[in-house]
Each structure stands twice: as C-alpha cells, then as structure tokens.
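Every protein chain but one is kept in place in this view of the complex.
Up next, chain A:
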C-alpha cells in the first residue's frame, strides 16, 4: 500500500520506549530528519502507562500473542545485493500473567445487604446516629465498598505503569529534562516518604536533616551518629582515607566497624544506600552519595514521581522530537530491515521502503538474528489496586519502600495515591518490582504477605475506617504492651487488595546489544531493574554519540517566545486575515 510518508530519513526509530524516544528527540533537535514508528496505538511500549481498560486490552494481546500477520514483501523494494530481515516480536513476550480480583463483581443490592447485615458481628452499627434510615446508611456505607464494576467504571482515572520508576532529583534524567528544556512538558511530585521494613513492621526512614530532627524512632546519640555518617558520605572524596581497608569489604562490614546500632544500620544499608548485605563498600558509598546529593532539591526525599504515570516521560521526548520536525506514526509496524554489507539501508513498513542512515530500535522489535543468544534475566512485576495506604497518615503520601529480602535483591515498592492522578480518589496504587528468580507471584510473595491483606473481601463488611487512623509506625511505642492484640490490629489495618496483576518481562540492561547488529543499527533495552532512569539516559547518550559524535546531545530547546517563524516567501501568498476561509 502506498502512503504519503516521505521515503528518506536520516534516522528511523522503531518503538517509543524511553531510550528510543530520547535518541529520537536528540537527533531531531540537531536537525536530522527523524521518522518515529510504533506498532502500538499508544506510546511507550514496555514503558507505557495504561488506563484500566487499556491494561485489559494489553493483557489480551499478551495472552493471545500479537498476530504478526504481515505478508512477506515481494522483491521490487529490495535490491539483489540486499537482504531482508524480518522484524521479530520476541521480547515483548510478557509471561506468567496472573490477574486476580479480590472483590465481588457487583455489590449486593440494598436488600441483600440488609439481610447480610444481620449476620454481622454485634459491634457493627445497627442504628445510625445522625438520623439516617437504615437504607440510607447502607447506601452511604456502600460508598466505601468496592466491587469490580465500580473500579471498571472509574477505569479512566487509572494510569497503571508497566515500568514504574522514580527520578533522582539530581539524577541524569532530571538534569537532562532541565538542560534540554523538556521539563515544561511534564509535572512531578516529590516522593515524601521512604519506608523500610524492620522487625516485622514498617518504619519511616529519617533521611533528611528535618527527618532526623523530627523522628522519634532513633535516640539522640543515634541522631548524631546518623548525621555524622551521612555527612561523611556526602563529603567523601577518594583522597580521604576514610574507607581505607574496606575496598574489598561490604558496606555492611564498614557500618559495623562504625559501631552503629542495629536500627541505624538497617536504615542506612537498606533504605539510604539502597543496598543489601553483600553490596561492596564503595558501591554502597557511591549510592549513598547519589541518594544524599538529591535530597533537598525539591523535597525531603531524593525522588520525583511523574504525574499521570511514568508513561508520560517517553512522550515528553517524542513531543520535542516532533516540535523539531520529527515525523510520528503510531499503529505502524516495521516489517523488515533491509541490510547490505553489514549496514542497514532501509526498512519495509506497510508496503513502503523507507531509507535511513541510522536505525534505532527497541529490543522488543529487534529481529531474532540481531540478538544472538536469548537474554535470561527478567523482571517480576506486581501491580495492586488497594483500598488504603500501606502506612496511613493524615495526609496522602507518595512512598518508596525497598523491601529487604535476605540474600537477594530487595523488592522495590512504590505507592502512589490519587493526587498523582494514577488512581481514583479513595484508592492507592502499589507497584512492586524485583529481579526474576522464579515467577512474579512467588518472587513478590514476601512483600505481599507482609504488607497486604489478600483474603477475598465479600464486599459486605466494612473494615476499620482509616480516615482518622494514626499511622502504624506511630504505634510502635505500645506494641510491646500487647503484641498479640496489635498484630490483629495491624492485620486489620493492612490495605485490602482489590485487584492484583503479576507478570514477568525480560530485563536486558546487562546484555550486550551491539554484538550481532549492523554497524548503523542501535538497539535499546527495555525497562531495567533499577529504581531510576540512569540506565536509559546513559544508553541513549551513548547511542547518540555513536551516531553523531561531534554534535551536542539535546542542547537547550528555546522557549516559544524566543522563536520566530521563518516563512518561505515563495511558498505562496501569506494568509490574509480579512478573508474568510472557504469551505470546500
């Protein structure tokens, strides 16, 4: 089929994942002719954010396998010296999908509810105090109950991330967004709470000066020790001998040598250094520095979270690419790569030959022969819609928790609420990500069991109202008094899972993507395990500098008021404002 797309480009980018989009923007920004294609009708690929309906559609596609119903293009578009390589779909395969509802499809009607109430426990409100009739009270009660239909009816209020990630406030992505002036396309919220899991309960980690001052979790001496240690890490320079003798040891061993209490060790090791028992000392110090240097720029934690979900970010770069003349075509798959002499000449798409100097593509779209051996690493992902925060306070929180697992990578838990526009009011969204060992359900089980209430909720009983509930963490003081009782209380305070989705997807950040590709083809990894975007930005920079070694990577884009249009005089008569546009 013929279409009106120009047929020659300097750069063709296939897939709108994070790395691909950054490269597309960078190329377009320096004046290269860019074509950006995506087979899907949405941006982002494995980096996308979905409404509830869109997620269901995506799941269907994953389950059924995408139909690659292309017809092998006949030769006129491919010359004799050239070879046509079919584009694959290998790594978009999302597997081990487990989807589960924990609430009924529909709430029982008022009548049913009334009869159900009789079987309820004694202390359930038999009479409402504010003079409402029983039915009205029930209806009111119904507002706080959830059913599948209700969630689906609010489906458009969800932005469910396939690859939830945070930005370090002084990380490379934030600096890039600022230096390139792309930041105006996005909005962010500060993560305002770092939690950790210690002695079977959640605790808020004091990570900034203000936190250390305010926390009641640590004693006075500990406050000083913690501040001293953090200052030491911030000011650390390789010349100083502070870590001498610990180069071959673990961070844990270093912290032990400083005589820190167990409490502080836990905070520093698992939450601030984002490490585990085996992390080498200097790696841990570097991570601590990165964490601390991002503190205080935008808030009391080092992290930012994009409003409307992380799927916004690739789109910001696509938008810049388009502003500088990049051509976009969604729902347009590339069918094959045409190569000659270990060089990519063009791609075939929808019956057209599109020539290019450089081809950039996500691993999900790469032909199998570009990849060599199959990468084995994978991510275990969980997305949970829950009815309250994992640790409620009087204000809505945006939370990061690195849930430590003995001897393994921690489970990264991100919880976002309605004010970040990722879920409707009254609900929270919980994302879990970890390295795949077994499958998503089993890999995430420790965190799910610890944090969430995963019994089926029949929808007729109301659980403890959290509107006025103080935090779980503040309850620590009296936990020793009646631990049995508080365990029951904690259990009932845990958020109820309403909907859970588990899946596994490949992780290719460790994988050498340049081995088997033609010299002008550049493959981009999918989402990596790390909590931030450092990897994607680094990869995009390195691809760009391979393509255009002498050009600046994403120089500052001008603001609209700095721009003037250069109108080509020969293009035709200028628009006359007095003339009414005529309808055809």
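Assume a residue touches a chain if its C-beta (ideal position, glycine included) is under 8 Å from a C-beta of that chain, and two chains touch if they have at least 3 such contacts; residues count from 1.
In this section, contacts and distances are computed from a predicted model.
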According to its UniProt entry, is the unseen chain "Geranylgeranyl transferase type-2 subunit alpha", "Glycerol-3-phosphate dehydrogenase [NAD(+)]", "Mob1/phocein" or "CDK-activating kinase assembly factor MAT1"? "Geranylgeranyl transferase type-2 subunit alpha"
Can you tell me which of A:97, A:178, A:221 or A:234 touches the chain that was removed from the display? A:221
Touching the left-out chain: which of A:210, A:283 or A:437? A:210
Positions on chain A where the hidden chain makes contact: 209-210, 212-214, 220-221, 223-225, 227-228, 300, 323-325, 558, 562-568, 571
